[in-house]
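Attaching a single structure in structure tokens format; questions to follow.
Missing here: one protein chain of the complex. Every other protein chain is in place.
Should a chain be cited, it is by its letter among A and B, assigned in written order, with residues numbered from 1 in that chain.
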Amino acid sequence: MKKTAFIAMVAALLLAANAWSAKTTLLHKPAPDFTLKSLEGPNIKLSELRGDVVLINFWASWCGPCRQEMPLLEELNTKYAPMGFTMLGVNVEQDSTAAKSMLAELGISFPILFDDQNSVSESYDVIAMPTTIVVDRDGNVQYVHHGYKPGDEDKYQDAIRSAIRQ
Amino acid sequence: MNTRYLLPTMLTALLSAGVANAATLPEDRTDLLYHSYEGDGADINGPALVVRKSFGDKVSLSGKYYVDSVSSASIDVVTTASAYSEERIETSFGASYLYDATVFSLNVTNSDENDFLGRSYFFSVSQEMFGALTTLSLGYGRGDDTVSRNGDDVFEDEIDRQHYQLGLTQVLTKNWIASVDYEAITDEGFLNNPYRSVRYQDDSTRGYAYESELYPRTRTSNSLSLRTRYYLKHGAALSFDYRYFSDTWDIEAHTVGVGYVHKFRDNWTFEAGYRHYTQTQAEFYSDLFERPQAQNFLARDKELSSFSNHMGRVGVTYAFSKKILPFVERGTVNLYFNRLRFDYENFSDLRVGAPVGEEPLFGFDANVIQFYVSVWY
Partner (left out) sequence: MRTSLILILLAMLGTSGCASVKIEPWVKPYERANLADPIMSFERDPLAASYLQHVFESREGARGAVGGSHGGCGCN
């Protein structure tokens, strides 16, 4: 009897879980435009970068995998910046104190933007932290990746390369 | 209980849910703990070590070594036996495997004492769903214990134990998380404490005599708990925990806990908490039976009596991020002090001379200290 109850509860929960569905993807659609203030001071507008391949990485200082991939993103930036590539790190925190000290510690040189109202995170449907987006020269979303596991940087590199080659 | 279909059902169900969101393996860390318990004439202390390390991005392994060095002259020992010292060593090995948004874990534990041998395994599956707002976990465990009695070469018996767990953790708001856990445990076998006795009234000058305890050979218990954490501003959080327990021996228990954690500057975390526990007695418990073999089952184990306890807890954590060793990223040094007060409602203190049945009730204080260092790499 107890077992029946146990299985029933589990089954019910799983049925409920199946009802969950993610939003339609941004893939191959125009990247939502945004203007955000940067760490250096001036605002950065995505549409003004048209003609460049842009990688947008949504991150937070409290997110372990984000911290882990940051230096690898820096490497990718150094490697591809001369080929018409821009890396943008979008910090999603309301309070950016911890983020700033982390950036100083890691020595990140690519532009960091602050989405403290989370409006950009919302329009890019950030369903996991970190989320990585590659936008092609025409301003269309070419690649979307949620989360980070060691080795994922190779996938980012492939996406950047193919966007540059186009 | 037939469990043959339970695990396959659980697994199929979980895998078919397939609502991907990246779940994570436990963090790579090592903890070295020194623990000490002092109370009711007993001194129990020792070291404990847990090492956890992931291999690749799918597998995490852990090993645990735990020692209890016991020297006891507790009330049970003083009134019916002689003081003793012994050592309990527990070792366990665990493996976790990450598949999509699901973490599978298996843990195998060995517990070794001179009069007790415990072997158990535990399997669990946990899955994130609803945009990682909800985590569902299921667990099944089994234990096989061998019980013997020091000074008795003939006696040996077994206990077979099974655990069923169901847990649900839910993010409620940006600042509030709650978890509901259910666990059923069934035991079969020799469930007595092999050294304890019951007392019954007789005509001796003392007024009572002792005979062996006798427990039922089966026990099933159900526990349901609610735990919640609430984030206050400026690095402070409140916790509230409640657990309801009942079993087929008629024990009913409530556990309530509240806590407060506060971060100070960058490196310090202070914690304070209070916990209250209360239970009713097992139906076959009595402080003093009227005659020998008064009923089918007999117990005078104070853990089966009606009692309550209170615990106060304070602790401090110092976090460091210096690389003390080349591979260490950060770490903490922690010191916790817990003070417990037990008050028994129908367990008499027989160390005090008094007419039979009029002895004062037993109670004691205990101090529990935990000092540990944790490192992450």
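The rule is short, and it goes like this: a residue touches a chain if its C-beta (ideal position, glycine included) is under 8 Å from a C-beta of that chain, and two chains touch if they have at least 3 such contacts.
Keep in mind that this is a model prediction, so the values were computed, not measured.
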## Note on the structure
By the document's definition of touch, the residue of B:54, B:165 or B:348 touching the omitted chain is B:165
#### Entry: Touching residue (missing chain; options B:210, B:245, B:297 or B:377)
B:245
### Message
Looking at the full complex, which residue from A:25, A:43, A:78 or A:118 touches the chain that isn't shown here?
### Response
A:118
## Note on the structure
The missing chain sits against chain A at residues 1, 4-5, 8, 11-12, 15-16, 18-21, 58, 60, 62-65, 92-95, 115, 118, 121-122, 126-129, 131, 147
### Summary
chain B positions in touch with the non-displayed chain are 21-24, 26, 31, 33, 35, 37, 48, 50, 64, 66, 96, 105, 124, 126, 128, 130-133, 135, 137, 139, 163, 165, 167, 169-175, 177, 179, 181-185, 221-225, 227, 229, 231, 235-237, 243, 245, 247, 251, 253, 255, 261, 263, 269, 277, 279, 282, 303-304, 309, 334, 336, 338, 342, 368, 370, 372, 374
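The rule we apply is simple: only the chains that are shown with their structure count from here on.
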### Interchain centroid distance [CA atoms averaged], chain A/chain B, Å
42
### Message
Quick check on the complex: what are the chain A residues that touch chain B?
### Response
2-3, 6-7, 9-11, 13-14, 17-18, 20, 22, 64-65, 127-128, 146-147, 149-151
### Query
Can you list the chain B residues touching chain A in their complex?
1-3, 6, 9-10, 13-14, 16-17, 19, 21-22, 24, 27, 56-57, 127, 129-132, 134, 136, 138, 164, 166, 168, 184
